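Note that this complex is displayed minus one protein chain, with the remaining chains in position.
Moving on to chain A:
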Amino acid sequence: MVDRHSCRDVGLMDGPFMAFALSSSGRLLACLSTKGVFKVLAVEENLQVLDVANIVETIKKPKQMVWCGDDCIALYLIAQTPSSSLQHILFVGGPQNDWIPYQYDTPLHLVSECDGCRVLGTNKIEFVQRVPPSVEQIFSIGSFDPPAMLCYALERYESGDVCAQESLRPIKAELPEAVSTCIDAALCEQPPHSSNLLRAASFGRHFLSETPEPDRHRDACKNLRICVELRKSPIEIPITAAQLEKLGIAGLTLRLAQRHFHLLAIRICEWTGHSQEKVLYHWACEKIRHSTAYTDEQLCQIILSKFQRCPGIGYAEVARVAAETVRTVLATSLLNHEPRSHAQVQVLVQLSQEGDEKNREIMLRIALDKAARSWDPDLIHLALSAASGGDLCKRGADIQAVARLVKERPFELQVISDMVTGILSKAEQFDRARMLCDQLDRKRPAAYCALHRIYRQANYEERMKLLRFSKDLFAISDATATDAEKASMQFASQACAEEIDLLRAQVSLEDQAASKHWKGNTRFAGLPLASTLVRLIEIGEVVEADNLRSQMKVPDKRYWRIKIRGLSNAANFEELNAFATHRTSPIGYELFIETFLKHGRHDFALALVPQVKSAEQQAQYFLRMGMAEEAQRARSRGEERSGAGRLLNMFGVGR
């Protein structure tokens, strides 16, 4: 036996076998050996042999061997008669049964069905079926089984016999089963028998206090009705109720649709409450393919009017068909009704890859629009890569095309341009990002894209070049910009100019350091101005610091703070003290004192404390130097603090 995972020998005796047949339920396997040994195996139970029989008649290979339902086997043999004409023989039977021969003059084809076997001849179709037990119970001659009695009672009742009930009395206990058997039998029969049987079932139910399986009765009526209708001209599908059950309404309607009986299929769906989606979808595709007379708009109207009643139907798939038949307008207007954005965009992207340039643009534009509206980053990416013809960051990507598309509706597609800029920046392709922004007339982002490049350039000359470039970009005035934006651009331009000056100064400082052999850390290029000054003071080049300070116009207050930091870093406290006492400080003395205290120079700190304005602050300093008395005195000098505000109040005055 071979299956998906392995193959193994099941050890069947009496081989070799010339024919196999699997029953329609898939449970039974029949096989016929060359020696005429016939076996039935149970598939589920590890191919256990259920039955063995010898068929002497079949010494040659049968043309066909199929199951009639799960009940018996039909063997089709071609025998040569003595008059050398071919004889077609059909044997129906099974192990432990007699084989019933049927003879035909024309060639046959057998089709196994779930409840029997269809015999296709040249002129007619026959259906061979084992008589179902339910039918046997009722119609076998002289049957006194409860179902038969039920039918008899109905017959008496209908013929006006007042004592009809008498026939029911003996089967009172079995009545529910009888009703159910009647339904079973009805399903296997044709009208008028089936309707008689259903009537009998219905009649029987009147005598029951509780209805067993009401749904079954209803479904039986429904299915039978469908079968009967289908048998009629012009459809003429001889389907039995059991086959219908197996096929399902969905399968049936799809078959009908394929035969172009769309209306009937829809009616059946409506009547049984099944989804019309597949039928409608099939109908729409056929409609589009075949109705060349309609315009796109008309077709769209027709399709929409039908689709409205079926929520969740795949507009996108129909649109794809429309596109295949080069009905672009129809495709796009159908897509507009598709609720699933993924399907929408995917189809649009697919469509954009077909057709001419104009079609391409239309599709891409809609795809981008839909993607932007869905906010789904994946969809946006999908649409973008379609628009640019591949990976955005690749060399060949067509950024221009994206720019063109976005430019038409800059406001709605803002998110698209932002995403592209973001993707390009992430891949460090700032120049392309800048060009995109440029094309979209977005001056400010363009300038910032240029700015990004500066930081990645470690070479001094190159960096200067880029700085100048950025400065010029920022200086371009944009008439449409708001005042705030203009101010911001102007500032950025100035900042670039200042950075140019600073970098030049820093590099010349480094040159000087090299030629004059300054000690300490003399790397300046790229540092912030404040740090440059601090470092100069740290290494003792105060004159240079003063020069740079006046060149860059550093305000007095800031320079004082810088100087304190520099001297403190260099641990040059004598100098710092001299600095503190040399001139009145524009920034107060707290910073000096803090610095001294941090480095444990209480001697210098103490002298400065009286200069501190706030008495409370003075007291704090005294306390930190361990001078409680002085602190107390200072505090008493100071007035009570007042109105400290929301956040300070919570600490309380006393601390």
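Quick note on the criterion: a contact is a pair of C-beta atoms (placed from the backbone, for glycine too) under 8 Å apart; a residue touches a chain by one contact, two chains touch by 3 or more; residues count from 1.
Going forward, contacts and distances are computed from a predicted model.
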item: Protein that the absent chain corresponds to, by UniProt name, given "Haloacid dehalogenase-like hydrolase domain-containing protein 2", "Vps33a protein", "Trafficking protein particle complex subunit" or "RNA polymerase II subunit A C-terminal domain phosphatase SSU72"; value: "Vps33a protein"
item: Residue of A:Ser25, A:Thr211, A:Gln400 or A:Ser477 in touch with the missing chain, whole complex considered; value: A:Thr211
item: Chain not shown: contacting residue from A:Ser143, A:Thr325, A:Gln350 or A:Ser385; value: A:Ser385
item: Full-complex contact with the absent chain, from A:Ile562, A:Leu576, A:Ala605 or A:Ala634; value: A:Ile562
item: Of A:Ile100, A:Ala514 or A:Ala578, the one touching the omitted chain in the full complex; value: A:Ala514
item: Candidate in contact with the missing chain, chosen from A:Lys426, A:Lys598 or A:Lys613; value: A:Lys426
item: Touch residues of chain A, complete complex, unshown partner; value: 202, 205-206, 210-211, 214, 217-218, 221-222, 250, 270-275, 277, 308-313, 339-341, 374-378, 380-382, 385, 391, 414-415, 418-419, 421-422, 426, 448, 451-452, 455-456, 458-461, 463, 482-484, 487-488, 491-492, 494-495, 498-499, 502-503, 506-507, 510-511, 514, 517, 519-523, 525-531, 552, 554, 557-558, 561-562, 565, 587, 590-591, 594, 617, 620, 644-651, 655
